[in-house]
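Every protein chain but one is kept in place in this view of the complex.
Order as written gives the chain letters A, B and C; numbering starts at 1 within each chain.
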Amino acid sequence: MMLPSLGPHAGFILAAYAVFLVAVIGVVVWIVLDGRQLSRQLAELEARGIRRRGSDKKPDAVP
Amino acid sequence: MKPLAALFLREWRLSTRVGGGALMGALFFLIVVTVIPFGVGPDLKLLARIGPAILWIGALLATLLSLDRLFQADRDDGALDLLMMGETPLELVVVVKCLAHWAATGLPLVIAAPFLAVFMNLDPPAIGATVATLLVGTPALTFLGAIGAALTVSLRRGGLLSAILILPLTTPVLIFGVSATTAAVTEPTPFLAPFLILVALVLFSLVVGAIAAAQALRLSAN
Amino acid sequence: MPLIDLANPTRFLGFVGRLVPWLTAVTIVLFAVGLYGAFFLAPDDYQQGATVKIMFIHVPCAWLSMFVYATMAASSLGTLVWRHPLADVSMKAAAPIGAVFTFVCLATGSLWGKPMWGTWWVWDARLTSVLVLFIMYLGLIALWQTIEDPIRGAKAVAVLTLVGAINLPIIKFSVDWWNTLHQPAAVFRLGGPTIDISMLWPLLVTALAATCLFVTLQLLAMKNEIKRRRLRTLRLIEASRPHAVAGTPVVGAAS
Partner (left out) sequence: MRLAIESLSVERGGRLVIAGLTVAAKAGTALVVTGPNGAGKSTLIRTIAGLLPLAAGSIRLEGGDPELTVAEQCHYFGHQDGLKTALTVKENLAFWRDFYGRPALSVIEALEVVGLEHLSELPAAYLSAGQRRRLSFARLLISHRPIWLLDEPTSALDAGSEVRLIDCVNDHLVSGGLVIAATHAPLTFRARESLALGHVVAEASP
């Protein structure tokens, strides 16, 4: 199983995959951090005893 | 925190938060530069020749058109009256607001310029020169644009009118900005001469802009 | 599970929570298989040599940039026509992801173009229409930024998305026409119709992998958007909650 020789333009190929990788990791990190921050703020508010109307019992549409 | 620092932080927060419109200028800049080849045609040599001019005109329009909210927002909710009653002179308030607007709108233009220069098929020295002149020149556009924004603050739809009023005033900045860029590319002509004149224009427009805009705001209070 | 059943955000959050780990695993496996096929099994192109490997990322991203816009158009129909409560959540979540994939498509296209055409950017018909699509994505994100109330704002964005979707084929056609008008004929045709089977299956696998990746990111982004709306509701409730006994004024308020 020969290692693929990427030829003279190897740099461009690796650069292309690097761009893809950086972009995907960037989006994943952004989503995870955003989600974590939102959960923290939600927990803070709910800790102060603020509940959505009947948030547990009946299913409500998107508030 | 000192008054002017607090004002800068406030303006920065307002423009970078949701609904602030910080990147609107850069987006408009991207669209204007992208549309040109559709009209002119994808001939790379032609685009390379007119590239710096297109980038400069795009930055000029993007700055002027994003300036109408500079004073209008504060006037609509009464903050402008309170700013005028502060012990800080109104001229300095105008300068700080312009710097904050430039940081939020002007700087993204300069950052976007190299990418758009690729669309214009500019080679590295031309890209470097364009970015340098834009970095130095765009504050002048903001200071001059502030005069238009102050003059039309009491009008309902003053945005376009302020651009029309101020466009003639910005022609020197445009001329020296583009000529400095082309000078950097063509060997014989010196780059420094038009560049330094551009810097002088920026300082001049800072002073004139601050005083004229502050006076316009005082006159428009009712 | 009927689609309408997912309308309930709480149940949707649960559904996403269970599905995402599996989807991530599938995505990783598909990428591994696809890229293995691309790098080790597929032969180099007789003209371009190894640079054709970029195709295995560039083409899936190009496909995704259109697929994401299609899902946004479908979601905008969901908002305007069927009033599905999660439709505008998915629309708002998809815009940034679509923009990122379109940008990657442009970047990889430019990186692919440099060794072959000698310049970073060529006003090739396909790249140009993807560029216009990229600007449309940024426009949608900008419109979302200016909206205070997500429920009311969603209608406006839905209309713009639909108008965009209708115009896409027209843009594609006019850019092609504009391109042939100016462009000298000898543009290397990328990936001609008859693509060798040994290069085709890795391409399909990476495309599928990219689609799974998008679905995973989309579900997570929708989860965030639902949390953002709940946060907004809780804040509204907190503001309207009657405050306890107002504090007595502090003497010497302004001396």
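Definition applied: contacts are C-beta pairs under 8 Å (C-beta built on N, C-alpha and C of every residue); 3 or more make two chains touch, one makes a residue touch a chain.
It should be emphasised that the depicted structure is a prediction, and the values quoted were computed from it without experimental measurement.
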| item | value |
| --- | --- |
| Where the missing chain makes contact, among the chains that are shown | B, C |
| Touching the absent chain when the full complex is considered, from B:84, B:135 or B:199 | B:84 |
| Residue numbers in chain C that touch the chain omitted from display | 148, 235-236, 238-240, 243-244, 246-255 |
| Touching residues (missing chain, whole complex) on chain B | 1-3, 5-7, 9-10, 13-14, 17-20, 77-79, 81-88, 221-222 |
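Definition applied: only the chains that are shown with their structure count from here on.
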| item | value |
| --- | --- |
| Graph class of chain-chain contacts, one of line, ring, star, complete, other | line |
| Most contacted chain pair (by C-beta pair count) | A-C |
| Chain centre separation in whole Å, for chain C relative to chain A (CA means) | 13 |
| Whole-Å gap between the CA centroids of chain A and chain B | 35 |
| Geometric centre distance via CA averages, chain C-chain B, whole Å | 31 |
| Residue numbers on chain C that touch chain B, as the complex places them | 110, 119-123, 128, 131-132, 135, 138-139, 142, 145-148, 178-179, 181-183 |
| Residue ranges of chain A in contact with chain C within the complex | 1, 4-10, 12-13, 15-17, 19-20, 23-24, 26-28, 31-32, 34-35, 38-39, 41-42, 45-46, 48, 50-52, 59-63 |
| Chain C - residues contacting chain A, complex | 7-11, 39-40, 44, 49-51, 53-54, 57-58, 61, 85-86, 89, 96-97, 100-101, 103-104, 107-108, 111-112, 114-115, 151, 213, 217, 220-221, 223-224, 226-235, 237-238, 241 |
